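Okay, so here's the structure we're looking at.
Only one protein chain is missing; all other protein chains are in place.
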Amino acid sequence: MTRLRVPVQLRWSDMDAYGHVNNVELLRLLEEARIEAFWAHPAAAVGDAAAPEAAAPQDAAAPRDAAAPRDEEARHDDRERWPTAVLDAGPGARTATLVARQEVEYLRPLGYRRTPVLVDMWIGHLGGASIDVCYEVQDAEPGPAGPYARAVTTLVLVDAATGSPRRIGEAERAAWLPYVAEPPVFRRRGR
Amino acid sequence: MTRLRVPVQLRWSDMDAYGHVNNVELLRLLEEARIEAFWAHPAAAVGDAAAPEAAAPQDAAAPRDAAAPRDEEARHDDRERWPTAVLDAGPGARTATLVARQEVEYLRPLGYRRTPVLVDMWIGHLGGASIDVCYEVQDAEPGPAGPYARAVTTLVLVDAATGSPRRIGEAERAAWLPYVAEPPVFRRRGR
Amino acid sequence: MTRLRVPVQLRWSDMDAYGHVNNVELLRLLEEARIEAFWAHPAAAVGDAAAPEAAAPQDAAAPRDAAAPRDEEARHDDRERWPTAVLDAGPGARTATLVARQEVEYLRPLGYRRTPVLVDMWIGHLGGASIDVCYEVQDAEPGPAGPYARAVTTLVLVDAATGSPRRIGEAERAAWLPYVAEPPVFRRRGR
Partner (left out) sequence: MTRLRVPVQLRWSDMDAYGHVNNVELLRLLEEARIEAFWAHPAAAVGDAAAPEAAAPQDAAAPRDAAAPRDEEARHDDRERWPTAVLDAGPGARTATLVARQEVEYLRPLGYRRTPVLVDMWIGHLGGASIDVCYEVQDAEPGPAGPYARAVTTLVLVDAATGSPRRIGEAERAAWLPYVAEPPVFRRRGR
């Protein structure tokens, strides 16, 4: 099975008062991995750090101006890294991406460590206007204990101008098809 | 149907770059509501602010000492507010509460506002050692547009000394039984 | 001395692995208090929850559309609550507010509790285009142990169209003048 494997760095603050990565923060790690693997170039899409040209106070209220076009070369680089990173979904983009649903099973506590965790991703369902992104959170060297968590996020593509769901395009479908596989089996669902 | 209705104050920082409450942060709101409704007295259980008696630097690394016993009257007050708040699950407590599973459907975007949202809760499954806490996130005045989100969290009660699941006790079962009802129907599950 | 006293609800997740409110999260509490006391109506300014009219997926990428005008009555209500809440500083507003500087002293550990902390605020400096908001974080019933923390935030008002600092207006100055007082003395500064 073809998977996307994105390393995600923990932060010390991901722990809660119990001293493990908080269950809500785990979804934050998944969000980071998903953005890395599926977004074309969020850096340019939402607030480009290269834009501010001076140390003078600037307009913090105008992120839409920050969506400066990057050259095609930079865009090309991104797509080379993750062939699935074709979503152009920041402010100013024609497509908005809505999270419609999430499901997660926590299999064992995740402690803090300095090395990144690995978030394996694949596509459990490639629909007309939505995809199900599936995840397993692994150690840097996956062992017999199995993953820390399994999860699924349903993303709906929406036309930014009309607010209506829009069909997945040919290029997107072609980029994502190699990563379609069975979704994870949730052991506790339906109890 | 008998529900627990907990108002939860939004924070401006709950918004992400899209200007709506972030999908991960929504689960944070559910966590807050759940702790309010099901934990006996988290204030005493995890770091009691009344304990530090001086402005001198103190031992930030010893939260277990902070689990000072509160008088029975204070405990009584908490239980009066939410009859379901019988979980004694902080550091130092005999029971640990693990989040084993979460499922959430986002039905419409939640914008920032100064007034709290209402988190309605009930118990979708009362098992041997676990409960399914169900949620609907509502406006202060629930209207025809329906809830912003529906969700379920599976909590497993664990013996803090052995790390094994422990059976729900009589008092806990009696406190929670009035709130048992059908879990929400997730429209997007199983696609 | 005239102060603004804003109660701020803690969240369980404000604690870090040490079991006390994290030092960075404390600044989050100050942000909440500051927005409550100085922003005219952030609900309307940034993503109004009343706007989404249906449960269908919507354009999460267009928060600027969400800045729907609220009626004058609602605006009036806000100003009655906090006479200082005259800043109209969300996306779509003519003024952006930049945080240019912060300074904070942590005097004793703040533990988690269910009751809000009180954030006392006043204005330590009322400049041409900036104000220094000063804070003390107190218990619900301030006692002999003194505040948990003292802090100052320098806010710069910026013209959203040009990105340049803009002068504080007459109405703003009149609203804020009653709250001008000496800034806190920081004991550890300058070491």
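Labels A, B and C are assigned to the chains in the order they are written; within every chain, residues are numbered from 1.
Convention: a residue touches a chain if its C-beta (ideal position, glycine included) is under 8 Å from a C-beta of that chain, and two chains touch if they have at least 3 such contacts.
Here the structure is a predicted model, which means the values were calculated and not measured.
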{"item": "Residue of B:Ala96, B:Ile131 or B:Ala151 in touch with the missing chain, whole complex considered", "value": "B:Ala96"}
{"item": "Hidden partner chain, touching residue among C:Ala33, C:Leu87 or C:Val104", "value": "C:Val104"}
{"item": "Residue among B:Gln9, B:Asn22, B:Gln138 or B:Thr153 touching the omitted chain", "value": "B:Asn22"}
{"item": "Chain not shown, touching residues in chain B", "value": "12-13, 15-17, 19, 22, 24, 56-64, 89-93, 95-98, 100, 112, 156, 158-165"}
{"item": "Footprint left on chain C by the chain that the document does not show", "value": "17-18, 23-24, 27-28, 31, 46-47, 63, 90-91, 96, 98-106, 109, 125, 127, 130, 132, 154, 186, 188-189, 191"}
{"item": "Where the unshown chain meets chain A, residue by residue", "value": "9, 11-13, 15, 18-20, 28, 31-32, 35-36, 41-43, 46-56, 58, 60-61, 63-64, 66, 91, 107-115, 139, 145-146, 148"}
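In the analysis below, only the chains that are shown with their structure count from here on.
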{"item": "Numbering shared by both copies at the chain C-chain B contact, with half separating same from different", "value": "same"}
{"item": "Per-residue overlap in chain B, given as positions that touch at least 2 other chains", "value": "18, 28, 31, 46-47, 63, 91, 109"}
